[in-house]
Structure formats: C-alpha cells, structure tokens
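Here the complex is missing one protein chain, while the rest keep their positions.
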Amino acid sequence: MLRDITIGQYYRADSVIHRLDARVKIVGTILYIISLFTFSSFQGYAVSVLFFGIMVTLSKVPFSYIVRGLKPILFMLVFTAALNLFWTPGTTIVEIGMLHLTWEGLYKAGFISLRLILLILGSSLMTLTTTPNQLTDGIEHLLRPLKYIHVPVHELALMMSIALRFIPILIEETDRIMKAQTARGADFESGNIARRLKNMLPILIPLFVSAVNRANDLALAMDARCYHGGDNRTKMHPLRYQGKDILAYGACVFYLVVLGIIVRI
Amino acid sequence: MSIVLQNVSYTYRNDGNSVTQALSDINLEIHKGEFLAIVGHTGSGKSTLIQLLNGLERATQGKVFFQGKDIYSKDFSIKELRSKVGMVFQYPENQLFEATVIKDVEFGPRNMGQDTLQMELNSFQALKDVGIGEELLDASVLALSGGQKRRVAIAGVLAMQPEFLVLDEPMAGLDPVGRREIFALLQKLHKERGITIVFVSHSMEDAAEYADRVVVMNQGKIVLDGPPRKIFCYEKELERIGLGVPQATRLVHRLAEQGAQIEKDCLTVEESAAAILNWLQG
Partner (left out) sequence: MKEAGRTKSGKGNMIESKDLVHEYSRRDEDGNITGIIRAIDGVDIQVKPGDFIAVLGANGSGKSTFAKHLNGLLFPTEGTLYIDGMDTSDSTNALFVRQTAGMVFQNPDNQIIANIVEEDVGFGPENMGVPTQEILKRVEESLKEVGMFEYRRHSPNRLSGGQKQRVAIAGIMAMRPKCIVLDEATAMLDPVGRKNVLGTVLRLNKKEKITIILITHYMEEVVQADYIYVMNKGKVALEGTPGEVFREEGKLEECRLTAPQITQLVRKLRKANIPIREDIFSEEELIRSLLLFKKNGR
C-alpha cells in the first residue's frame, strides 16, 4: 500500500548538470525561481523557457520524467488557471452562463500557470540531478556562516541525512505493522475523525517504539564508529568549486542579464 | 475445509516503474489438519504467498477460495476470513501496543465482535496455551522478555479462535532452545486444538523435523510440494536453488553415492544414525 511513495527522486545519469557542485545548483535554482517573479511578458517567458530547455537537455533527464513532478500540483494548477480565466475583468471572448472568458483572463491564466510550472519543474530538475546527500552537503556548506551565531549547522545537516535514510525504512515498517493489525481485525477506514485517530494508535504506538529503538541502536553504532560531533572531522567528498562550477555561475548571471535586457525592451 | 489458490499471480510496481512478479501461476490447496512448511529463500515469494491466504494482499490474477467460497466475491466477509486464518508476522512482538498483556491479546477478539465474556475467556485460554502465566496478565508488555513478547503476540492471534494459523518465520532471532519451544507450542496447538499450521522458514531442518508437508518455493513459483521424505529425494534440485537437505540426510545420501548399501530415507539425526549403524554392522 505504501510501497509507491518515494523520497528523494534522484535520476541516475552522467551529465554536466549531475556533476555540478550542489551549491551551484541550489543557488542557481533559487535565482531562477526569483527571476520568474520579476516579469510577466511573452519575451520574458521565452527566455526562461529557453534557459530551462537548455538545462534539461544538458541534464540528460528524460522530459517525461521531469513532467511527472507536476502530478501532485495538477489540481492546484487547474484551479488557479480556471479562477484567473473566468474572474479577470476585460474584453469578453465567450460567455458561458454567468462565466465570462476574457482575453485578459486568458493571458493571466497562461502566465500564472507557466510561472508555476517552471517553478516546480526547475526545482524538480535540481532534485533529479542531485543526490539527497549532495543536497544536504550543499546546504550545510551554504549555511556554514551561520555557525558563527551558534547555529548547529553540521548537526542539522546530519539529522537531515539520517532522516532521509530512515524515512523509507519507517514507511516499510508502517506498512508491516498496518498489515499485522489488519490481520487482527483492526479497521482504519470507518468512523468519524476522532474514532479514526483512536484506531491509528495500534499503528502509531508500535511505530514510535520501533523508532526509539532504532534511534538508540543508531546512536550506539555512531559512537562505535568514533562519532564525536563536527569538530576535527574530515570529509570524504569535500565540496570544492571547479572550472565548470564557475562557468555555471556565469551561465546563471548571463541568463539574468539577457532576461533583464529582453524584458526592458 | 481448505484454502485453495487457483492460478494465482501477484505483480507489483516498483518506484522505478518496473514491474516485479512476486508470484506466478501458483496452484496450492492447504487442507485442514495439515502441518505445512513453506520453504524458500528471501525473495522467493513465500511471504507474499501467505499474505494472500487471509486477504491482506490481493492476487493480481487468479482466485483464492476459503471453504469453497471465492474470497474476492462481494458477499464474502473478509473480516471473518481474518479470524479463521490467523496470521503471525515475522517479529510479531513489534506489533504489541496495549499497556498490559491481557489488553493486547483482547484486541483481536474485540475487533472480531466477540462478546465480552467470550473475549475474556478466549484471551485467557490463549495466554494459557502459549505458556504465559496468570501473574503476567496485567504486566506491562514492555517488562516482558523477548521470548515472552513473541508468545503474547501469538496469543493475540490465537484468541481470535482461528482454524488456520499462518506464521512467517516464527523462530527468527530465537536461540536454539527458544526455537524448539516455539515449535513445541505449534505442535501442541496442532494436536490438541486441531489448528492447521502453516509456517514459513528457510530451514530445511525445521521443515524435516516438524512438517508433514513441505512446499518449496523459488522465484515466485512452487517447485516442489509433498511430504518431506519425498521432497528430499530431489536433493540436486534443492541444492541448485541453494536450499539443500538437512546435514544428517545429506550425509546418508553422500555415503550411498560412495557405494554404501545404506537406507537413504532419513529425516532426522536419529534416523540417519540408525541407518549408518545398520550399514556398518550389516
């Protein structure tokens, strides 16, 4: 039942984008998303769609794979589009009962949908080409300055990484416990909300016990492997910018500049 | 009175969008009164197979009948099936959740709609059957030892008064004597309460010693099915799928291959020893 859920949707391929430093991809994605909110013109969208297209081609991730990322927000997409289509005042094209489809609405709905789509696809491209580990590593590095105001950056990154490791295990465990209780006649589907919540206890309690036990075990295993916090730790894959990363930053800047010029014209 | 799987297949979709066939075209009839072992490697499909028996998983193809009734038909009560075919998962102690032993055991019978008196009686009897003494009825589940927890979990299924008891590796993680105790319990339930036992294992030794019928699975298919003595004639086939026969049986087979005039039909250490002595003194 819960087998379908996947966390961290990394797509394995050997491409320039895959090999880029995670920090470039994080910063680049953030810049790209911000850029989407700075304009609403055909020319602007042409540039950002083109830029995204180039990135997808370079990444070697099949387009169909990337589009799949839209599935969860499909409803939201249709809803906002419909809202804008019919509720924007302007020159009417057709009238269906009390609904007025306007040219202005058509533009607005198109732009907003496109913005949303690019936003989701852009961040999907990042998670598809960066392993969860590289992501946490990248975030840890980018947030490193926060250490000076006593934010435990290393610990937070490690927590994230451990969470990523154990989410699939706990999902499987939930599945197993659910089945075991179902076999004892438990019912998770009927009754009102209060009743259903109460019916969840036979799953939640064993799951909680198991999570605590696992945490205990893991803490011992980390101790046994000389873990003693982030001090004096070395890195197996230290993040170091290389030529291609600098070039990638350059590409981002180039995109922003072109966008700026096109939108001004 | 039986469970019948007819041309059953089970496939599921992986997250890479590939499809895995866990079971393909299984035909199996489990008769009432049997002590059945399902033996196979991790990934052979044996755990999936047993989850079909009480409708926890639904076959993607084929039919499952319980006492002649199609369990996938609309008017079939799947809840009743689950009380008749009790399922004990691997490491069942991990499913305990109530504060006290007796309350946890009562969870199943209560869900099945037994009235209070019935439920209390059945739970009490089930705990007695698995050898948990009265003094532990109100004890916290957390205070029990590992072996005791497993017994309580089995009692939780027994209290539903199942006719079939299906167990997925009931001896996993136990020490040798703990294993023996669990099997002694299953034998008692089989003999005294007339409960049909189906257990999953990777151990041919356990199958030889306790089961009266062995179903061998490999890559989602049933490759051998019969009484252990018959199964062990196919030593080469068993070896090829990495299962083999018990050490004592294999030893006798090897001796026979080396030309010894020896009785090959040996299930246990006792039988093998007797056969060897017979041959040496004959």
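Chains here go by letter, A and B, matching the order in which they are written, and residues are numbered from 1 within each.
Just so we're on the same page, a residue touches a chain if its C-beta (ideal position, glycine included) is under 8 Å from a C-beta of that chain, and two chains touch if they have at least 3 such contacts.
Everything numeric here is computed off the predicted structure, so don't read it as measured data.
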Query: Given the contact definition stated above, which residue among B:133, B:146 or B:194 touches the chain not shown here?
result: B:146
Statement: The one of A:96, A:194, A:236 or A:265 in touch with the missing chain is A:236
Message: Among B:54, B:196 or B:272, which one touches the chain that has been omitted from the display?
response: B:272
Message: Just checking the interface: what residues of chain A touch the absent partner chain?
response: 8, 131-133, 161-162, 164-165, 168-169, 213-214, 217-218, 220-228, 232-238
Message: Contact with the hidden chain only, please: which chain B residues?
response: 41-42, 145-147, 172-178, 180, 202-203, 205, 242, 246-248, 250-251, 254-255, 258, 260, 269-270, 272-273, 276-277, 279-280
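The criterion applied here is as follows: only the chains that are shown with their structure count from here on.
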Message: For chain A versus chain B, what separation do you get between their C-alpha means, in angstrom?
response: 44
Contacting residues of chain A [partner chain B, same complex]: 3-4, 6, 176-177, 179-187, 201-202, 205-206, 209-210
- line: Residue set of chain B touching chain A in the complex reads 12-13, 15, 51, 54, 56, 79, 82-83, 86-87, 89, 92, 94-97, 107-108, 111-112, 156-157, 160
